[in-house]
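Report on the structure given below.
For this depiction, one protein chain was excluded, whereas all remaining protein chains were kept in their positions.
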Amino acid sequence: MKRTLAAAALAFTVAAAPAAPFRTEAPEEAQVREIGAKLRCPVCQSENILDSQSGTAREMIAVLREQLALGRSEAEILGYFRSRYGDYVLLSPPASGFGGVIWLVPPLLLAAAGAVYILLVRRNAEAARRAGQASQPRAPLDEQSLRRLEL
Amino acid sequence: MSTPFPDRPASDRLAPGKPAIPRWKWLLGAAVVAVPLLLGIGLTRDPSYIPSMIVGRAMPEFSLEALSGDAKVASEALLGKPLVINFWASWCVSCRQEHPLLVQLGDRADLFGEFGIVGINYRDSRQAALGFLDREGRFPYASGLDTRGRLGIDFGVYGMPETFFVDAAGIVQARQVGPLTQEAVERNLKLIGAGR
Partner (left out) sequence: MADSLIKLGQLATCLALVLSLYALGAAVLSATGSSPARLRSARNALYANLALVAFGCATLIWSFVALDFSVAYVAQNSNSQLPLIYRLTAMWGAHEGSLMLWLFYLVLLSAVAVRAHWKDHPLSMPWIIATLAAIQFGFLAFIVFLSNPFLTISPALPDGQDLNPLLQDPGLVFHPPVLYLGYVGFAIPFAFAVASLMRTHSGAEWVRAVRRWTLFSWTMLTSGILLGGFWAYYELGWGGYWAWDPVENASLMPWLTGTALLHSMMAQDKRGLFRTWNVFLVVTTFLLTLIGTFLVRSGVLTSVHAFAVDPGRGAYMLGFLTVAMVFGYGLILMRSDRLLADALVESPYSRESAILANNVLLLVAAATVFLGTLYPLFVEAVSGERLSVGAPYFNKVVVPLMLGVVLLLGIGPSIPWRRVDARRLAAMFRKPAIGALLSLCAALAAGVRDPLTLGAIAAVAFAFAATLADIATGIAARRRLTGESWLAAARTVLSLGRQRFGGLVVHLGIVLIAAGMIASGLFQTAVTVSLRPGDSFELAGRVVTLRDVSDADGPNYRGRVATLSVSQDGRPLYEMRPQKRFYTVRSMATTEIAIRSSFSGDLYLLVGEETQAGGVTIRGYWNPLVGWIWAGWLVVACGALLSLSGTGRRKAIAASTDMAVPAARGVPAE
């Protein structure tokens, strides 16, 4: 049992983590793809500039390469396009203004839902105890009967 | 949608001092109103419209090779009086629609001199652009070649045709996406101090 598990875990690990290095592409190229994936093509609007076939997107990639070659940072390059096409061009909404609000939504949702979960489970457990349902903890079922129960 | 789980023990629900209507009901009710409302508003908008970033700011500088092959078309030489900048291309279908209006506008600029006008041939080849003008009629003003569309990016151009209205101080005051209309021309010329 133990050995099977260990073997499975190992096989999985080996497969999930292929031999280093992970990226064989040039670092500049990886950077172009990383930043390009954050820019929406203003012409084919549902695609980023890497995926878009439009001429504007290709020129935007050319600008992106030029600016990277000049040593500009990601923030500067994104800012360059943002000053021309607005927040719309950023597929990842900016951290300020309306863009900032949507970044707060998932953590707040998770916190609220988590609070409800904890409250509910605690209140439920207490009510169960009060109702006497659980005053006498049942003898834990052995594994075998548990399995049969599941059938 | 993260409504609290509605299953509560009966004792809990009937506890005194609780609001008669639980909070999750308010939330759900609000969603029933808000979601269709939002989608309804969305229906009335054009999802592909991108507002201009350049309106209210100084016009980007440029110096482009002229379509005619003469001197450069440069922003420096055009400043000092209201200016109309029209992005056009031979491959753009709706450019044909606004063409007569642009020719008329160019004649008017020539005649009265109340504003300047310049064309930017966008992502096009000289040959195709000249062929287009042969078919549709020559513009009475110069066009610069933005073959790779770099100036278009500076202006935030995303659809063809687009026209920018710049005042005498070099500040962009308005942008028209799509073919020009007489009404849009008059309205925007007034904005840059060149209207009648």
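Residue numbering begins at 1 within each chain, and the chains themselves are lettered A and B in the order written.
What we mean here is this: a contact is a pair of C-beta atoms (placed from the backbone, for glycine too) under 8 Å apart; a residue touches a chain by one contact, two chains touch by 3 or more.
Since the model is a prediction, treat every value here as computed from it, not as a measurement.
Summarising the interface, subunit B meets the missing chain with residues 1-3, 5-7, 9-10, 13, 25, 28-29, 31-32, 35-36, 38-43, 45, 47-51. Even with one chain removed from view, subunit A keeps its contact list with that chain: residues 1-2, 4-6, 8-10, 12-25, 29, 33, 37-38, 40, 44-48, 50-51, 86-94, 98-99, 102-103, 105-106, 109-110, 113-114, 116-117, 120-122, 124-125, 127-128, 131, 133-134, 137-138, 140-141, 143-151.
Heads up, the rule we're going with is that only the chains that are shown with their structure count from here on.
Interface residues of subunit B, counted against subunit A in their complex, comprise 2, 4-5, 8-9, 11-12, 47-48, 50-51, 53-54, 123, 148-150, 152-159. Taken in their complex, subunit A has these residues touching subunit B: 42-43, 45, 55-56, 59-60, 62-63, 81-86, 88, 109, 112-113, 116-117, 120, 123-124, 127, 131.
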